[in-house]
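Here it is, the structure in full.
With one protein chain removed, the remaining protein chains of the complex are shown where they sit.
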Amino acid sequence: MLYRENGQFKTSYRADQQIFPILQDRIVIAGLLVLAFVAVPLLADEYLLRAILIPFLILALAALGLNVLVGYCGQISLGTGAFMAVGAYAAYNLQVRIDGTPLLVSLLFGGLCATVAGMLFGIPSLRIKGLYLAVATLAAQFFFDWAFLRIKWFTNYAASGSVAVADLNVFGIPVVSPVQKYLFCLVVVVVCALLVKNLVRGHIGREWMAMRDMDVAAAVIGIRPIYAKLSAFAVSSFVVGVAGVMWGFVYLGSWEPSAFSIDRSFQLLFMIIIGGLGSVMGSFFGAAFIVVLPIALDRLLPVAGAAVGLAVDTATVSHVVLMIYGSLIVFFLVVEPHGLARLWSIGKDKLRLWPFPH
Amino acid sequence: MGFFLETFIGGLMSGMLYGLVALGFVLIFKASGVFNFAQGAMVLFAALAMARFSEWIPKLLGLDNRFLANLLAFVGAMLVMIAVAWFIERLVLGKLVNQEGVTLLMATLGITYFLDGFGQTIFGSDIYKIDVGLPKEPMFLMESLFPGGVLINKEDLYAAVIAAALVIVLSLFFQYTGTGRALRAVADDHQAAQSIGIPLKRIWVIVWSVAGFVALVAGIIWGSKLGVQFSLSVLALKALPVVILGGLTSVPGAIIGGLLLGVGEKLSEVFVGPLVGGGIEIWFGYVLVLLVLLVRPQGLFGEKIIDRV
Amino acid sequence: KEQFIPMLSYRTGPFAPNGVPFANGYADYLKLVNVKGGMNGVKILVEECDTSYATDKGVECYERLKGKHGGASLVEPLSTGITFALTEKAPNDKIPIITTGYGRADSADGAVFKWNFPLLGTYWSAADMLVNYVGKKEGGVANLKGKKITLVYADHPYGKEPIPYLQEASKMHGFELTLLPVVLPGIEQKSTWLQIRQNRPDYLFLWGWGVMNSAAIKEAVATGYPREKMYGVWWAGAEPDVKDVGASAKGYNALTLQHGAEPNAKVIKDILEAVHGKGQGTGPKEEVGSVLYTRGVIAAMLGTEGIKRAQERYGKGKVMTGEQVRWGLENLALDQKKLDALGFAGVMRPVSTSCVDHRGDSWARIHTWDGSKWQFTSDWLQADDSVLKPMVKASADKYASEKKLTRRTPQDCQS
Amino acid sequence: MILDVRNISLAFGGVKALTDISFDVREHEVRAIIGPNGAGKSSMLNCINGVYAPQHGSISFRGRTFNHMNSRQVAEMGIARTFQNLALFKGMSVIDNIMTGRNLKMKSNIFQQALRIGAAEREEMQHREFVEHIIDFLEIQAWRKTPVGRLPYGLQKRVDLGRALAMEPQVLLLDEPMAGMNVEEKQDMCRFVLDVNEEFGTTIVLIEHDMGVVMDISDRVVVLDYGKKIGDGTPEEVRRNEDVISAYLGTSH
Partner (left out) sequence: MSTTTLLNVNGIEVIYNHVILVLKGVSLQVPEGKVVALLGGNGAGKTTTLRAVSNLLAGERGAVTKGSIELRGERIEALSTSEMVDRGVIQVMEGRHCFAHLTIEENLLTGAYTRKDGKAAVQQTLDKVYNYFPRLKTRRGSQAAYTSGGEQQMCAIGRALMANPKMVLLDEPSMGLAPQIVEEVFEIVKDLNTKERVTFLLAEQNTNIALRYADYGYILENGRIVMDGVAKDLRENEDVKEFYLGMGGGDRKSFRDAKSYKRRKRWLA
C-alpha cells in the first residue's frame, strides 16, 4: 500500500514531466543519492571503491553513452571501446603536450575528440542499418586499436605503447585517494546522466526514438535522418569519450590500447541489452550486472564451496563462474527479454497494485 | 608475381576457412533470425570434444586404429553437439520465441559463457591435438615458372574442398526443399511461422544441430591446424565481417565473402602493411566490408533489407 | 602469524595452457616452504585470484587481495599489461612488484621504479643476449652487418618491449630489422609467414605468448621456414609451445630464463616428495619440473628470499610489511651457497640486486627442442649492460619526467 | 487548388503501380481515393509525400511544382499523413508519439535541451499543451503514457491520426484510417476527420474501403484500378460510373 500514486495530482505539465513523477520514487532516489554521496564514502573500504564502485560508475557512464546510440536511436555500435580510447588518448595527449592542463579540460577535450570520431564513423549509418552497421563501427574499433598501437605519436613514443598519467586534481582538489576518485566519478556520472536524461525526454530524444522505431515514418513527419542519427552518434560518443578518459585517468592510471579492445565494446553492448535498451536506469543496472556479478560470484563460490566442505581450485571457480554467469544472463532474459530496467518497472507496477494481483 | 600469386592463394585458403566458421552463423541466422554469438564457442566446444574423445576412446577401448578412433570421436562429438542443440532449444530459445533480435543475441552470449566454462571444466583448458591425418607439408606449384614456386598448404587445400562441399549441399537444401523454405519463414516471423504449424522446437534443434555439425567440421580443421585451445573461440570475430560481406542470409555468400576477405586481408597486409607498420589486416577487412556495404547495404548476396510503409 | 602472498594467475582464457604450469609451480614452492617450516618460522598464506591475463581483471584481483590478511607482502602480476597498471598503484600501496623475466625493461632502474623488480632479466636483456648469440654464430656481431633479422611479436606491451633495443642494435650492428606484429591470441598468422617466406630472414626472433607460439611454429612448418633459425624469447620456449607440433618443431630454439625444464633439480625433487608426495600438489605430477613450472618455482623462491632477506634486517621470525620486503628485494644477495641450499644448484645462477639495479645479473642459455624435449645447446650467455644501462636510464628518466618524479637520492636508498 | 497531381507514373521493376495518374485536390475538401486492392492508392500517397519517387509526372502544391520532393520538404510545407500498416513508434508512449508530430515546430538546440532550462523547457510545455488538446479531441486520455505497441489496433490508428494532426497540417493524407474498426468507432473517426476539416480547414485526402464512409463524408472521389484512373467526381457520379461499378463496387452497393 505504500507505493501508490493515488492522490498525487499533477497541476502542471512541468510537474507531469518530471524525471520521477511519483513522489515515492523521488524519495527513493534522493535516498540513493545521499547514500552514494555521503554514506558510501564514509563506509566503503578501499577495495569496494577502487575495484568495484569506480569501474562500475565509469562503465555505467560508457553504457549510458552507448544506450543513447543503440537504445534510443537504434543504431547498433560495436565501436564503443574505440571511442573510449579516442577520448582517453586525446586527453592524454593534451596533458602531455600542454603542461598543466586542468583535468576537466582534458575530460571535455577527450569527449569532443570522441564526438568527432563518432560522427565520422556514424556517417555510414545513413545508408547501412542494423547488424550490418555493426561492421562500420567495428571498423572504427579495429582501426583505432591499430592506430594507438602503431602510431607512436599518440603514445608519446612510449616503448611499449603503454601510457600513464600523473596525479590528478580538479580546481586544486586532488583526485588521488579512492574516496576522491569515487566522488569525482560520481559527480561526473550524475551530471552526465542528468544531461542525457534531459536530452532523451526532449524533442531530440524523441527524434532518436522515432528513428529507431520506424525511420520512414519519422522522415514523413519531417525528421531528418542525418541530423537525428549524427546527433545521436555525437552525444553518444561524447559521453563514451568522457568515460574513456575516466577509465584511463581515474581507474587505470596507466593503460594500453587493449584496455579499450573489442571485448570492452561487446561488454558495454551487453550491459545495455541486459540492463534495458532505451533506459537511463538500465545502463546502471546493466553495468552492475556485468561488472559486479562475476566478481561477486568469483568471491562467493569458494566460500560457498568451503561451506559444503569442498575445496574448489581457482580454475574450477573461474569455469563455474562463467557457467553460472551465462546461465544467469539467459535466466534474466527469459524472465524479462527487455532487460532489468523493464523488470524493475514491472515490479513497480505490481507494487502499485499490491495487495491485489492485478 | 609468384609471390603475389602465393599471397593470393594463401588468402583464398584462409578465406575458405573463415567462410566455414561464417557458415555456422549464416545457417542459424537464416533459419531463426538469431545472430548466434555462440558460434565461436561452439567451434571450440566441438573441437574440444573431438580432441578429447579421440584421446579417450582408444584408451577406453584399447583401440589402436587411428582412423577408427577418429571416426568414433567424430560420432561422439556430433552426439554432444546434438545434445547441446537440444538443451539450447529447451532452456533458451524455446522460452524466447518471438523476441527481438538483440534479446536473442544476448541469450546466445549467455550460451557462449556457459559453453566456455562448461567445455573447459569437462575437457580441460590445455592445448590438445586433433590428428585426422591432414598433411602438414607445403606443396610447391609452378616451380618452373617462378623461383621457389608457389607455395600451397596441402592441409588448407583439403579444408577448402570440404568447406566448398558443405556449402553446396547447404545452399541447395535452403533453396530447394520445403524445410528450407520453412526455415526461412521462421527467420522472418516466429509467430506467424508458429501459427501455420511449423514446429519451432523441432526446427531449432535441427538447425542448431546442423550448425553444430558445421562447427565441428570447422573445429576439426582449425584444430588440426592450430591445436585445440581456448583461442579457437575468437575465430568468431574473424567470421563476423565475412558473414556481413556475404550477406547475413546467404549460404554461398559466407564462402564468397570469406574468399574475398581472405584475399583482401592477405594482400593488404603483405603489400601495404609494411609501409605503415604492419598489423593492418585486422581493420582492413572491416574497411573493405564497409565500402562494399555503402554500395550494397545488405552485403553482396544478402536479401534486400525491406523497409516499407 | 602468517605472511600473506597474493597470487595472480590465469588458469582460464586463451593463455591458460601457459599460465597453469607457472601458477602450479609458484603455489607448490610456497607450499614447500611451509612444509619446511616457513620462512624462519613464518608461514606463508596464499590466496589465488584468476586474471585471465586481462588487465582490468588483474587490477580487480590486486585490489581485492592487497589489503587482506594483514596486507600483501609482494605481488607477481604475471602479465606485462597488469604490471603497467600496478606500477602506478604500488607506490601508494607500498607493495613491491616482482616481474621475473617480464614487465617493463626500464623498471630495472630502481632509482625511478622504486617498487618494481624485473628480476633475472628484462626483454631488453633478452634481446641483447639473442643478438649477441646469433652474432657469435656468424662469427662475431660484426658479421651481422647486412643480415636480416625478423621479429615476430605479440602486438601487446609484452611483445613490443624488445623493439627499442632491437632498433638500437640494428643501428649498432648494421643488421636489417623487420618487425612483424601478430594480433593476440595469434592464431591467424598466414600473412606474417608469407612475408617471412618472401623475405627469408637469416634469423627470426619470436616474442609470442600462448597459442601464438605454437601457431608460429606450425606456420613455419607450413611455409618451410627452418626451425633452426628461429629463436624464441623465454616465454616462447616451453612445452606447451611445441608439444602438439611434436617432431616438426625439431630444431626450434628458445632463450631460457637461466633454467630449462629441470626434472632433476633438487628443489623439484623436494616438491615431488614433500608436496606431491603428500597429495598436496597443485597440478598434475607430470608437469612438475617442466619449463614454466620451474619458472613459477623460481619466481616464488625469489619472493620468499626477498622476505627472508628483509627479516635479516627487520627481525627474523617476524611478518614483514610490503615496505620491508621491498628493502629485502632491493638488497637480494642470493649467492651460490644459498642457491645450493635451496635446491637450485644448476637451475640458476646467483643474483644480487641494489638500489639502482632492480634486475640483478641477467643470465640465459639457449635450449633447443629435439622433437620430444628441450635440450640446452649453448653456454651461459650474459647481457651486455654497457649498452643496456644507458637505454634503461634514458627511458626511466622519460618516465620520471612524465610522472613528475625525481630520482631517488642515495639516502633514500638506505631506507 | 491546393494539390495538383499531374501524369504520375510509378513502376517497380515490372509492376506498374501507377500509370499516368492526374487529379487535383481543392482547398478544404475531403477527397477520397478508392479502388481495389493493389490498385496503387497507397503508392499514390507515397508519391505525394516523397517516400516514393515517381518516374514521370509532377506534383504541385499551392502552385509550386515538384518532380520529386523529399519527405522533409513535404512535411515543412504542411502535408501530414497516416499509414495503412501503422507506422507508429512502437517503443514510445502515446504522448511521445504525438509530440514527435510537433518536432518541426520545436526550435531549441541540443544544449538548451540538455540543460532543460529557459526556452527548451518553455517550448516543451507549450507543445505539450497542444498535444493534450489532441489527446482530448481523440479521446485517448486514459492511454497517454502507455507504450503504443501495447494498444489495441483501433487505438493505434487513432494515435497515428493524432500524430499527423499534431503537425497542424494543411493537407492530411489518410490511408485507411478506419480499417479494423466497428461501426461505432468508424463514426467516431468520421467525426474526428470532419471536425478537423471544418474547424481547422484542413484539406483531407482519404483512402478507404468502406463505401458507406466514403460516400458519406467525401466531397469528391478518385477511383484507381490497376494503377489507372477510372473515375473521378462526386460520390454520386462515381457511384453511377459503369467502370467503377464493375471494377470495384460490384452490384451490391
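Going in written order, the chains are labelled A, B, C and D, and every chain counts its residues from 1.
Note that in this section a residue touches a chain if its C-beta (ideal position, glycine included) is under 8 Å from a C-beta of that chain, and two chains touch if they have at least 3 such contacts.
Since this is a predicted model, take the numbers as computed values, not measurements.
Colleague: Please provide the labels of all shown chains that the missing chain touches.
Modeller: So, taking every chain into account, the missing one touches A, B, D.
Colleague: Considering the complete complex, identify which of B:Leu72, B:Ala182 or B:Val205 is in touch with the unshown chain.
Modeller: Residue touching the chain left out of view: B:Ala182.
Colleague: Could you list which residues of subunit B touch the chain missing from the display?
Modeller: 97-98, 178, 181-182, 184-185, 187-201, 249, 303, 306, 308
Colleague: Which parts of subunit D face the unshown chain closely enough to count as touching?
Modeller: Residues touching the hidden chain, for subunit D, are 12, 15, 35-39, 42-43, 84-86, 150-155, 176, 179-188, 190-191, 194, 209-213, 216-217, 248-250, 252-253.
Colleague: Residue-wise, where is subunit A in contact with the chain that is not depicted?
Modeller: The missing chain touches subunit A at positions 337, 346, 349-350, 353, 358.
Please note the rule applied: only the chains that are shown with their structure count from here on.
Colleague: Could you tell me which chain's Cα centre is nearest to the average position of every protein Cα atom shown?
Modeller: Chain nearest the centroid of all protein C-alpha atoms: A.
Colleague: Averaging each chain's C-alpha atoms to get its centre, pick out the one most distant from subunit C.
Modeller: Relative to subunit C, the chain with the farthest C-alpha centre is D.
Colleague: Using the stated contact rule, I'd like to know whether A-D or A-B comes out ahead in C-beta pair count.
Modeller: Pair with the higher count of C-beta contacts: A-B.
Colleague: Could you work out how far the Cα centre of subunit A sits from that of subunit D, in whole Å?
Modeller: Comparing mean C-alpha positions, subunit D is 40 Å from subunit A.
Colleague: Could you put a whole-Å number on the gap between the CA centroids of subunit A and subunit B?
Modeller: Taking the average C-alpha coordinate of subunit A and of subunit B, the gap between them is 32 Å.
Colleague: From the C-alpha centre of subunit A to that of subunit C, how far is it in Å?
Modeller: 37
Colleague: Give me the residue numbers in subunit D that touch at least two other chains, ranges are fine.
Modeller: Residue numbers touching two or more other chains: 51, 83, 87.
Colleague: Send over the residues of subunit C in touch with two or more other chains.
Modeller: Subunit C, residues with two or more chain partners: 11-12, 16, 20, 155, 181.
Colleague: Tell me, which parts of subunit C touch subunit A in their complex?
Modeller: Contacts found on subunit C: 9, 11-12, 16, 20, 23, 48-50, 52, 54-56, 59-60, 63-64, 66-67, 80-81, 84-85, 87-89, 92, 104-106, 155-158, 160-161, 163-164, 181, 282, 395, 399, 402-404.
Colleague: For subunit A, which residues are in contact with subunit C within the complex?
Modeller: 45-47, 50-52, 55, 96, 149-150, 156, 159-162, 164, 166-167, 176, 251-256, 258-259, 263, 295, 298-299, 313-315, 317-319, 322
Colleague: Once bound in the complex, which stretches of subunit C touch subunit B?
Modeller: 11-14, 16-17, 20, 155, 178-183, 185-188, 190-192, 194-195, 197-198, 210-211, 214-215, 218, 221-224, 240, 243-244, 248
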